[in-house]
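Let me begin by handing over the structure; questions about it come next.
Removed from the display is one protein chain of the complex; every other protein chain stays in position.
Right after this comes chain A.
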Amino acid sequence: MLRIINNFNFLRISATEAISYSTSSNTLPYNPALLPVKKSHRKPRWVPIAKSKIFRIPKRPVIPEDETREIRRLFNDYRNHEKSVKNFLVEKHNTKNQASLDPEEILKSFKQDLAVCHEINNKWNKENKILREKRLAEELERDIAFAKNRIEQEIIKEQELFEFTEELVRKEKEASVNFITKENIDDAIDKALAEAVDYNFAIDLNGEKIIGRNTKPVQEQDKISLKQ
């Protein structure tokens, strides 16, 4: 798996290559800070020890005694310096250490600070007011235009609906000429009785229709006899 991942490493594009692909004419000079971050070549935690390294025994470092003492001294010095500086800054800036100051002075400095803050805030408010009014005016204009457009659309829609219903009514009126009413019901009954229609039919083996409920098919034997 590792080997597969490593084989794909060459696909990563370096910064210089990326610049050469870009269309802009002013190319950046080579800058190592722009290069892609190199991943470590360590194996992941869950991959076991390589078979070739199972019996490898790392050599234990042998540091001479004076060197050990020198390293310890340098580190002690560094740690002491760092802690001292940290302690100095904490003592200087800690609010607990400043509580002993004159309260009137603190109030005065606070008021001064507040005045400066107010001034900055008022300036920002003025700048924002202009921007806000402009934006609100634009928004109102846009909303009015939108509403007008909506009203027009609604009117058109209503008109179309009216026309559609009118058409429906007209068609129904045209169709109602042939309706059976109280006046002509007797004629209609007479007419229906006079022109009785039989919709029944049967189908024989050849697929021929034999129309009528009581019609009988032509017998085969009769056909033969007719031929003879």
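General observations
In the analysis below, a contact is a pair of C-beta atoms (placed from the backbone, for glycine too) under 8 Å apart; a residue touches a chain by one contact, two chains touch by 3 or more; residues count from 1.
In this text, contacts and distances are computed from a predicted model.
Only one of "Mitochondrial ribosomal protein S34", "60S ribosome subunit biogenesis protein NIP7", "2-oxoisovalerate dehydrogenase subunit alpha" or "Thiamine diphosphate-binding protein" fits the UniProt record of the hidden chain, and that name is "Mitochondrial ribosomal protein S34".
Only one of A:Arg60, A:Lys126, A:Lys173 or A:Lys216 touches the chain withheld from this view, namely A:Arg60. Check A:Asn31, A:Ser84 or A:Gln112 against the missing chain and you find that the one touching it is A:Ser84. Chain A meets the missing chain through residues 55, 57-58, 60, 64, 66-67, 69-70, 73-74, 77, 80-81, 83-88.
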